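The complex appears here minus one protein chain, its other protein chains still in place.
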Amino acid sequence: MEEVLRLVVERYNYWIYITLMMIGLYALIAKNNLVKKIVGMNIFQTAVILFYVSIGVKKGATIPIIEHNYDMAHQAIRAADYVNPLPHVLMLTAIVVSVATLGVALAITIMVYHRYLTLEEDEILKQIRES
Amino acid sequence: MSQYYPALLIAIPLLAALFISASGWLRPALCFPLALTALGGSLLVSLGLLSNVIRGIPDVYLFGGWPPPWGIYYRVDHLSALVLAVVSIVGFVNLIAARPAVEKEFPEKAAPFYTLYVLFVTGLLGMVITGDAFNLYVLLEIAAITGYALIALGKGRAPLSSLHYIFMGTIGACFYLLGVGYLYIITGSLNMEDIARLLPPLYESKVVTVAFVILMVGIWLKMGFFPLHAWLPNAYTHAPSPVSSLVAPLMTKVMVYVMIRMVLTVFTVDYAFLVLKLNDAVVWLAVIAIVAGSLLALAEKDVKRMLTFIVVAEVGYMVGGFWLGNRAGFIGAVLHLVNDALMTLCLFLAVGNIVYAKGNSQWDSLPGLFRTMPWTMGALVVGALSIIGVPPTCGFFSKWYLLLGAIQGGHYGFLAALLFSSLVSVVLFFRIFEISYFEPFGASHGPDHGEDGPAGREAPLGMLVPLWMTALGLVLLGLYTGEIVDRVIRHAVPGMML
Amino acid sequence: MIWQLDLLILILVVLCGIGAIMIRDLLGTAILFGAYSFMMCLLWAIMGAVDVAFTEASVGAGVSTVFFVATVYHTTRRTKD
Partner (left out) sequence: MKNLGLLIVVLVGAVLIYATTDFPPFGDPESPASLHVSPRYLENSLEETAVPNVVTSVLVDYRGLDTMFETTVVFAAGVACFLLLRVPRRRTPAPRQYRHRLTGLTFRIKDGGEISLPLQEFEPMESIWTPHDFIIEKVCCYLIPFIQLFGLFVIAHGHHSPGGGFQGGVILGASIILLSLSHDLRTALKRMGEKTSALFSTFGVLIYAGTGALCLLLGYNFLDYQALDPLLPGGPVMARYHGILLVEVGVGMAVMGTMIWIFRNLASRGRHEEGL
């Protein structure tokens, strides 16, 4: 029991990312409204970003900006003192990609709405079947 | 000069895309020539890379001058050089054919169209050549976002289909990203070869297994492997014809290449075939994909939509051939990747011509086409023969290798599926030929449609020349199959499969 | 990193996420999505990823929300689920 509890507490960030991912995926698959699906898509993407950021955390470390004096003189740098910067770099890219996808998806949503005058997927499919 | 090729391959089309976008505002007439020059340039560069590789000159390019695990590097080997050549040829030929359709359907939006077109090809070229797992994700997204936009440009249902494609494509890309993250958390590296070096002691870890599964599912989603193909037929059918003849031949093939690259370079063949032992299951999935794709194609009454289901079946060929795990299967899969890109291009270009002349590709508009559009239909016949697998065309040879692989691997289910699908292709295409040759023109139309009405003319020369270039390419590729296998593909076969 | 604060924000993130997809008004969805992004940004700032947090604050909570509102403005607020 204690083993399980330790497992849960030690990695709680990972559990939250899985939860968010499941919420996003559920909205993406099961929701009927197109905007809701897009929100789900974004939650899904941010969940992956949360996972990456969690990789970079080091206990007792500070943000990845090296302490230095005005003339760039600095103490010997210990990598363990700073949070791992690589996941942050990757996730900057991922965030920007997600907003780009969002822009395109919303543009297409507007097109869909003005063709069928509804955002509900079942109503749209019904209109297509009838025509 | 040749050591700059990998950088030029990406830089030329990227810079050109920016110039096209700017010239759209300042000098619109320049858009098409710029796009043509850019893709022509990257075609030359990729052919140069291919010849370098054949002559045995290694090509590794360090971006920013940083050594591999820290910086990003591009690496060219036999497999990627071959796929690069295919991608740039298809992109270039299709661009020539796209011009009349673009001028007819959306003349005022030519500049953004060509910008996105060139960016799409850039993304695919980058995906093929990159040696960094995360860089592949970014390039994948470039190709995906431009692809979504180009597909949504079509008429009728196109925006909705494109939206579904966005949802599925984003899930696929995120799964890929998550898989890369799992590899990163356990190895600490993003460089493909570095990961491969660090993985062997970790084969027992659950993280690696799950990373493999997630990566494969993500890639399969993107390529439309059978149970995950739901987005593909609608998206490719409703897209405007110059777009579907660009996206359909390239996107799925490049994703197949990415799958092969992931298994060969990142996880290594030993892990995928000996540790996980998934190969039998995947080949059976491929069998289902081939059979289901063929059967679904039979039910369609629209030529373009039928072709999209053939694409689904062809994906099954390549995935199955690769996962057979023997030499003939591997050669068959790679050869089929090359051939299928050109076959699909030929068929979609022909259908594009029909759509250009008739407005749609329903069966109702087929009668009399052999008389009014003999050149288009001639090329369609060549493409169809290649898909069926009739000897002088290239489709025969790759199917031959796949069959050989199935027999060597003792996988008779795959063998049966291949033969069944060829048989179905015969039925599919001969039905089309029958309607368009024997049924009298005008039977389904009113009497007011004269024989030389505007709807009954052959497509313009600008669309016929690329179409026939592709059709002749199919025959030439078939004749030179031996050369390609000997000089290129044979060197790409991993040691374990020999 | 104060774990109580961390846990509180994690729970709020999940609640905002669920709320955003459950609420029966698309404008509400857009606003709750903005709140979700902002909570996420706080979370990342706590975890030491200042640059990511900064980007999320400006992109996720700022521009994305405006895009959503613009879309809802041009379509409809109605939703069945």
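A, B and C label the chains in the order they appear, each numbered from 1.
To be clear about the criterion, contacts are C-beta pairs under 8 Å (C-beta built on N, C-alpha and C of every residue); 3 or more make two chains touch, one makes a residue touch a chain.
Computed from a predicted model, the values in this text were never measured in an experiment.
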item: Chains shown that the absent chain touches, full complex; value: A, B, C
item: Omitted-chain contact residue, chosen from B:Trp70, B:Phe420, B:Phe433 or B:Trp468; value: B:Trp70
item: Missing-partner contacts on chain B, residue numbers; value: 4, 7, 11, 14-15, 17-18, 21-22, 25, 61-66, 69-72, 108-109, 112-113, 115-116, 119, 122, 126, 134-135, 138-139, 141-142, 145-146, 148-149, 152-153, 159, 182, 184-190, 198, 205-207, 209-211, 213-214
item: Absent chain, residues of chain C that touch it; value: 50-51, 53-55, 58-59, 62-63, 66-67, 69-71, 73-74
item: Missing-partner contacts on chain A, residue numbers; value: 7, 10-15, 18-19, 21-22, 25-26, 29-30, 54-61, 63-68, 72, 74, 77, 79-80, 82, 84-90, 92-93, 96-97, 99-101, 103-104, 106-108, 110-111, 114
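In this section, only the chains that are shown with their structure count from here on.
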item: Graph class of chain-chain contacts, one of line, ring, star, complete, other; value: line
item: Distance between the centres, which are taken as Cα means, of chain C and chain B, whole angstrom; value: 37
item: Intercentroid distance (Cα basis), chain C paired with chain A, Å; value: 11
item: Inter-centroid spacing, chain B versus chain A (mean Cα positions, whole Å); value: 29
item: Sites on chain B at which at least two other chains make contact; value: none
item: Residue list for chain A, restricted to those that touch at least two other chains; value: 87, 109
item: Interface residues, chain A side, partner chain C - complex; value: 12-13, 16, 19-20, 23-24, 26-27, 31-33, 35-36, 39-40, 42-43, 46, 49-50, 53-54, 56-57, 61-65, 83, 87-88, 91-92, 95-96, 99, 102-103, 106, 109-110, 113, 118-120
item: Residues of chain B defined as touching chain A within the complex; value: 134, 138, 141, 144-145, 148-149, 152, 157, 159-160, 162-163, 166-167, 170-171, 174, 177-178, 181, 184-185, 190
item: Chain A-touching residues of chain C, taken from the complex the two chains share; value: 7, 10, 13-14, 17-18, 20-21, 26, 29, 33, 36-37, 40, 43-44, 47-52, 55-56, 59-60, 63-64, 67-68, 70-72, 74-76, 78-81
